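Note that this complex is displayed minus one protein chain, with the remaining chains in position.
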Amino acid sequence: MDAKRREVLKTGGGVLALAAAGVIRPGDALGQEWNKAAFDTKSVAETVKALGASGSTPSSGVEITAPDIAENGAVVPIAVESKLPRTEAIAILIEKNPNTLSAEFAIPSGTDPFVSTRVKMAETSNIYALVVADGKYFHAVKEIKVTIGGCGG
Amino acid sequence: MPSKTILALALSGICVAGCATRPSDSETERTVAEMIKTSFRTRGQATVARLSQDDAQALCSKHAGELPKGVSDGIEKAQQATIRYPSSGKLMGDWREGERIAQSGVGKQFTDAPNRPAGGSCYNCHQLSKQELSFGTIGPSLYQFGKQRGASEAIQKYTYGKIYNAEAFSACSNMPRFGHNGVLTEEQITHLVALLLDPDSPVNR
Amino acid sequence: MADPMRIRANMTGDKVEVKVLMAHEMETGLRKDASGNAIPAHFIRNVTVTHGGKTVLSAQWGTSVSRNPFLHFRFKGGKPGEKVTITWLDNRGEKRTDEAVIAGG
Partner (left out) sequence: MGIQRVLAGVLAATLPCFSPAQQDTLKEIERYRQLLQESNPAELYEARGAEHWTRKRGPKSSSLERCDLGLGPGVVKGAYARLPRYFADTDRVQDLESRLVTCMVALQGFAPEEARRNPFSGTGAPMITTDPFSGVGQRSVMTDLVAWIASESRGMTIAPPMSHPKERLAYQAGERLFYFRAGPYDFGCITCHGEEGKRIRLQNLPKMTNAKDAQRAFGTWPAYRVSEGELRSMQWRMWECIRQMRFPELEFASDASIALIVFLANRAEGGTFDAPAIKR
């Protein structure tokens, strides 16, 4: 599984920035752009490709803060912080969700390369934080277990 | 009268004022009976008839504080007589099917489709396989249940009977009488027996 | 009409810390009702945060952002008393804009 993932994310080593691909436009005040192709993807590899990269490198400069186990998949708190210089964008991918891409954020200069939000997880899955920094793609991955809860279901 | 004494003792701890004028038991009973009649309504398969208690339910409600030995023995004896074993004589089904039943908590709620088979809700209260981290603790852990006991005919019979009617072995148990109350079919119970006793089941590995 | 957002913008050091809650269903389009009919997707797709005419954060969201979304981030260059403006736009074209005054740290 791990080997496969690395392969998928590393092929090519593309350097096309999200912004350059028209995925995220920091200057778009109304935020009318919505990358349907990327949000329709159903695997990490597809999403990375749809976001304009042919690959991404694992990096310790990308940090995911989230619980190892979620008591409920409807709300999973997740924060992503990038220590990489010139971080331009952060995306959150959930491998086993029906649609992989959950959210992407354009980070203009002056804004911390940090976002915290809450996402839905259909089942136990890897979460990827994909970061575009200085035009290159980096990522971190963390497994979050989603537990069955309550009674009567 | 021991139940009344217990009730009075329990209440003495919380009454701040006017305990002397606390309502009589008969007044409380009348009020409760009225509430049960007026505060619930039939919805879907959950009819108001479900609030008519059988003997065991009535006794367990009445003696919730402490169950006198005589009452408990009486319940267990009466419940023993209800257990029906499968006519095929086969008590061990398929543990894989059993695991699915153990995971499912649906069944008999007014929001459940009446024709959909009920689950056993087992993980709600018990640890079973090691892989499932989300398990309850109202009942004891059943991990390695079969490994510790083997799967002799006597053990199979006990296990089937316990799931069929827990109160036959432990009066006023928290565990539903799955077979007796028609929640699970005989076949479903044999799958759960396999989950608990089959050496290949995750419970015993 | 959509409900107002709850926005908190506070100075922490030289940065403005923004926390926002939005009232939205974030319906995935994948759920079915009891009669088996699909419940149509309804979700926020774009969020834009501006301060002094400059965009300080813009986001695109899919259906897997949780219901009643929460967002937390920080930016430099704001001062107490200034305004932060947040706009969201959903897949039905519904839009909501709210602003908050930056509070001292």
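We call the chains A, B and C, going by the order they appear; numbering starts again at 1 in every chain.
Operating definition for what follows: contacts are C-beta pairs under 8 Å (C-beta built on N, C-alpha and C of every residue); 3 or more make two chains touch, one makes a residue touch a chain.
Source: prediction; values computed, not measured.
Counting the whole complex, the residues of subunit A in touch with the unshown chain are 66-72, 74-75, 77, 116, 147-153. Even with one chain removed from view, subunit C keeps its contact list with that chain: residues 3-4, 6, 19, 21, 23, 25-27, 31-35, 39, 42, 66-68, 70, 72.
By the touch criterion stated above, the residues of subunit B touching the omitted chain are 10-11, 14-18, 21-23, 27-29, 31-32, 34-36, 38-43, 46-48, 50-53, 56-57, 60-61, 64, 108-111, 123-125, 127, 133-138, 140-141, 143-144, 148-149, 154-155, 158, 167, 169, 172, 174, 176-177, 181-183.
What we mean here is this: only the chains that are shown with their structure count from here on.
Measuring from the averaged C-alpha position of subunit A to that of subunit B gives a distance of 46 Å. Centre-to-centre, using mean CA coordinates, subunit B is 47 Å away from subunit C. The mean-CA centres of subunit A and subunit C are about 18 angstrom from one another, to the nearest whole unit. Looking at subunit B, no residue sits in touch with two or more other chains.
Contact of a single residue of subunit A with at least two other chains is seen at no position.
On subunit C, the positions that touch subunit A within their shared complex are 15, 26, 28, 30, 45-48, 50, 54-67, 69-77, 87, 89. Per the touch definition, subunit A reaches subunit C in the complex via residues 23-35, 39, 74-76, 79, 94, 97-99, 101-108, 110-112, 114-121. Against subunit A, in their complex, subunit B makes its touches with residues 103, 105-106, 109, 121, 123-124, 133-134.
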